[in-house]
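Yeah, one chain of the complex is gone here, protein chain that is, but the others are all in their spots.
Read from first to last, the chains carry the letters A and B; within each, the first residue is number 1.
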Amino acid sequence: MDSALIPEGAKRCSFPKFTIGIAIVGAVLLWGVFAMFLCWFKGLNQTNMNDYYGFALWIWADLAVIAVGGGAFFTGLLRYIFKIDELKNIINFAVIIGFICYSSALLILAIDIGQPLRGWFIFWHANVHSMLTEVAFCLSAYFAVLTIEFIPNILENRQVNKVPFFHHLAHNMHGVMAVFAATGAFLSFFHQGSLGGVAGVMYGRPFAVREGLLIWPWTFFLFTWSAAAFGPCFTLLVTRITEAVTGKKLVKDNVIHLLAKISGWMIVTYIIAKIIDTIYWAMVTAPSLGFTLSHFYSNNGFYGYWILIAEIVVCGIVPGVLLVMKSTRENPTLRLVAIILGTIGVCLNRWVMVLQIMAVPVMSFDTWALYFPSWQEIATTILPVAYGIILIAVAYRYLPVFPQEQELNPVEPVTE
Amino acid sequence: MKQENNNAHKFGMVIDLDKCTGCGSCMVSCMSENNVPFKEDESNKKDSITWMSVYKLTNGKSFPDTEIAYLPRPCQHCGGKGDHGHSPCVSVCPAVATDYGYDTGIVSQIYTRCFGCRYCMGACPYHARYFNWWDPKWPEGMENYLSPNVSPRMRGVVEKCSFCYHRYQAARDVAYYEGRDDIEEHEYQTACTTACPSGAIVFGDLNNPAHKIHQIVKPDPHPDPRNKHVIGKSRNPKVFRLLERLGTNPKVYYLSEREWVRKQGDSYLDGEWDKIKNHHGTSSHG
Partner (left out) sequence: MFPFCFEWVWDIGHAIFFGGFWYAISILGAGMTFCILKAAYDTMNDSGDSHH
C-alpha cells in the first residue's frame, strides 16, 4: 500500500501490521496528550508538585532526555569534526534519537511552566546570569541544529528525493554538515553544562552547590562530560531495541564496538571526575557549610547511600569497565548490560541532581520532603516515549536511516 | 544594575523569639494585607500560600526538660554572597521577574513577568517562595476586603513576602507631598510588625543608626573573617540569622537569650558550635 515510499531494496512489515503497532502506541500518546491539555487548561494543580517540589518529575525528565540525547552531538562531533568515518553508519539514527529527545524536552518544558503563554519571556527578557536562560537559548538553538541535521535524511525518502530541488538541497546540506555539527557541539557543550549549572549554582542548597571555574560550577563540566559519555550508550541501546523489534541487524558490529569503546572511555574518565567531585564535596564543601555526608542520606524513607552507590558504582564504574575491556565489550550480552546500566546511571544522576536536592532539608528544623508524581505527570512523561517510538517507526519505515541495512539484509530474489 | 548608594536603605527585620508566642497574628495580618488567596482545604501546608510562616522549634529534650520556640519566617530578602544583591533566587530567575532593589535591599517579585518556572523556589533554602497552583479565590463577599494597594496574583506564578512594599511606596508619597526627602521609621512598618501583639517584630533600616533595628542588631559592615561571603553579621551575641553560613546574607535577624534556639539557625558539625558560638561580628578586626 505504501510500498512506493519505502526505501528501495528494503523489506518492511505489511502496512496493516505497521498501522496496528502505531495505533497501540498512539493510544498511549493520546493519554499523554490528554494529560497535557489538563495541565494547560486546569493548571499545575494537576500535578503532585508543591512548594517544596517546584522542580520534580518533569525537570528530571528534561535533564534525563537531554543527557541521553547527548549521543547526537557527540556522535556528530566524532563523525564530522574528528572524521571517524565508520560512525556515518549510525549518525542518522543518533540524530533522530537526539531530535526526539530535544523536542520532548521542549514540550515538557512547555507543560512545566506555570504560564505557558509567557514562555517567550525567557528569551525576550533574558537574565544572562541565570543558568536556565543559557539552557533555554542553547537548547532551542541546538534543536534547530538537530532539525537541520535531520532534514537531509527526510529528503532522502524515495519519493521526496525525486524532486530535483530537494535532491540538491539534501546534497548541499551534507556538504556543509561539518559546520552545523561544530555549531551543534558548541551549543551542546553550553546547554548540557548549564543544565548541570542549574543545580551547582544553588548556593542555598548544600546538597547541590559546587565550587568551580569562573562562573561555572563543577557540575557544569560533569554534566557535559556525562552526556557525551552516556549519550552514545543510549544511542546503542535504542539501536539494539530497534534491531530486536525489526528482527534485523542494522549496524555492523565494528561500528557498534567503536562507539561502545569511545563511550566506555568517556564513562571511565567521567566517573573518575565524578568520584573526585563527590569526595571533595563530601569532605570539604558540605562540611564547610555545617553538613555531614550522612545528613543527605539518612533520616528519610527513600534516599540512602544506596543511591550514591547505584549511581557511581553499579551504573558508572561497572558499565565503564565493561565497555572499556575488549572481551566484555564484544560480548553482546555484557555490552547490552553495560549500555542499560549506563543509561540508568545517567538518569539516576539527573534524578539525584533534581529531586534529592528538593528532598533534603536545609534549615535545621525543617523536614525531609518526599513526593510521588500524579498520573498527569506520569502520563505527560510517558508521552515523549510514545512519540519517540512512533517517530522512529515512521523514520525507519520510510527513510534510509541505516546505510548498512541493505548490505546486512539482502532481499531474497522473488521466486515465481 | 548595581548601584552603590550611600543613602540607600537596607530594610530589615529582627524578631525576638523569646517574645513570640506563636499566635499566628503575623501570618493572618500578612495574608489579609497582601491579598493572599486561600484554598477550601488548607491542611496541606506544602501547597498553601503563607508569605509569613511560623515554624515550631524544640530543644529535642523529653519532658520535663522540653522547651519550644516559635520562629516566624518571612522572605529573608537575602543580599546574596558578599551582599552584592545576587540573592539565591534573583540570580537564577531566567526572566528578571525577581529583582534586588539596591535602594531598599528588598527582593521584589514581578508577577506579570514571572512565567512560573519555579527555579527561584528550588534555589531558596527558606521555602519563602510560593507558587499559585490554583486560581486565586476568596469566599463570597470577601473580595470586598481585598486591599486596593496590592495586586492579586494569577495562577501559575510565584509570589512571596515583599516587606509590604506598597506601604513603603505610600510612605514615600506622603513624604514627597510634605516636601520631605525621606521617610520616618514609624511611617514604614510591615503588616506583621504592626500586628504582633507581643511586639516581637522590629522593622526598620539596617543602615540607619537611629533606627531601633540597627541598635539591636548592630550589623557589622565588614566581611566575617571566618567566611568572606558573610556581611552584616550581628555584633549582638544574642542575634543570629538563618543559614548565615551559606552566605545568603538575609536581612531578617532573630533574637533569643536561649542558646539552643540560636544554635538552630545553622547546621554545625560535632563540636563546632562550642567553638563558634561566641564569635560575633566586630568592626575592630580591621
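By our rule, a residue touches a chain if its C-beta (ideal position, glycine included) is under 8 Å from a C-beta of that chain, and two chains touch if they have at least 3 such contacts.
Please read these numbers as outputs of a predicted model, since none were measured by experiment.
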Among A:22, A:144, A:160 or A:370, which residue is in contact with the omitted chain in the full complex?
A:144
With the full complex in mind, choose from A:172, A:254 or A:294 the residue touching the hidden chain.
A:172
So one chain is hidden, and I want to know which residue out of A:52, A:99 or A:190 touches that hidden chain in the complete assembly.
A:190
Identify the residues of chain A touching the omitted chain, counting contacts across the whole complex.
123-129, 133-134, 137-138, 141, 144-145, 148, 164-169, 171-173, 175-176, 179-180, 183, 186-187, 190
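The working rule: only the chains that are shown with their structure count from here on.
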Interfacial residue positions of chain B with respect to chain A in the complex:
44, 46-47, 55-57, 71, 81, 86, 88, 91-97, 113-119, 121-127, 129-135, 154-158, 242-243, 245-248, 263-269, 272
Any idea which chain A residues touch chain B in the complex?
43-45, 49-55, 112-116, 118-119, 121-122, 125-127, 129-133, 136, 198, 201-206, 287-292, 295, 357-358, 362-366, 369
